[in-house]
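Below: one structure, written as structure tokens.
In this view, the complex is presented without one of its protein chains, the others remaining in place.
The block that comes next holds subunit A.
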Amino acid sequence: MRPLDEQETTQVFEKLHKFVGNNLKNIVENPSHEGPDNSPGRYCFRLQKNRVYYVSESLVKRATNIKRDNLVSLGTQLGKFTKGGKFHLTVQSLGLLAENAKHKVWLKPTSEMSFLYGNNVLKGGVGRITESISEHDGVVVYSMSDVPLGFGVAAKSTQDCRKMDPNGIVVLHQADIGEYLRMEDDL
């Protein structure tokens, strides 16, 4: 377990920024209230076996007691660095993203299932969409009752979505909560 270096931090923050925009500040400055200390600590980012975790400071202190090889996981996993050195967000980060999401898409109940099987979001399945999404922005996908289902990348801007036919792709799938079942072993 080690803190992220300069380059890794930029990569992580850039990725997060796509989803949460200026709310990234909230993620970094969020008080943790964990541990016995009276003063609320902060959250920090830690890298462990290529995976990036979002951990409270008090937890980090405790985790130092455990040998690196034996430490399986700590805090909330945000994503992982691939072998090629790229950073990918994983489904565990959904909660954090959903709280601070800037761009949202709400799915009609009929198309929820399709998304949870790992398919892209089509225009016909969109119940509602935030205005001013531009292409390649990170989008969090919700059900109509405001339950976060997953996230992805906008295939088209909101403007272009208007002109699209119902079968056009609005959001490219990146992660969804169905993965907890489908890819139980990989997570």
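Following the convention adopted for this analysis, a residue touches a chain if its C-beta (ideal position, glycine included) is under 8 Å from a C-beta of that chain, and two chains touch if they have at least 3 such contacts; residues count from 1.
Everything that follows uses one rule, which is that contacts and distances are computed from a predicted model.
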Just to verify: the chain that's not displayed, which of "Tom7-domain-containing protein", "GPI transamidase component PIG-T", "Nucleolar complex protein 3 homolog" or "Beta-Casp domain-containing protein" does UniProt list as its protein name? "Nucleolar complex protein 3 homolog"
Residue in contact with the excluded chain [from A:9, A:23, A:58 or A:120]: A:23
Which one, A:42, A:128 or A:182, makes contact with the chain that was left out? A:128
Return the single residue from A:2, A:67, A:83 or A:163 that touches the missing chain. A:163
What subunit A residues would touch the chain not displayed? 23, 26, 30, 33, 99-100, 102, 104, 106, 123, 126-132, 144, 146, 157-159, 161-163
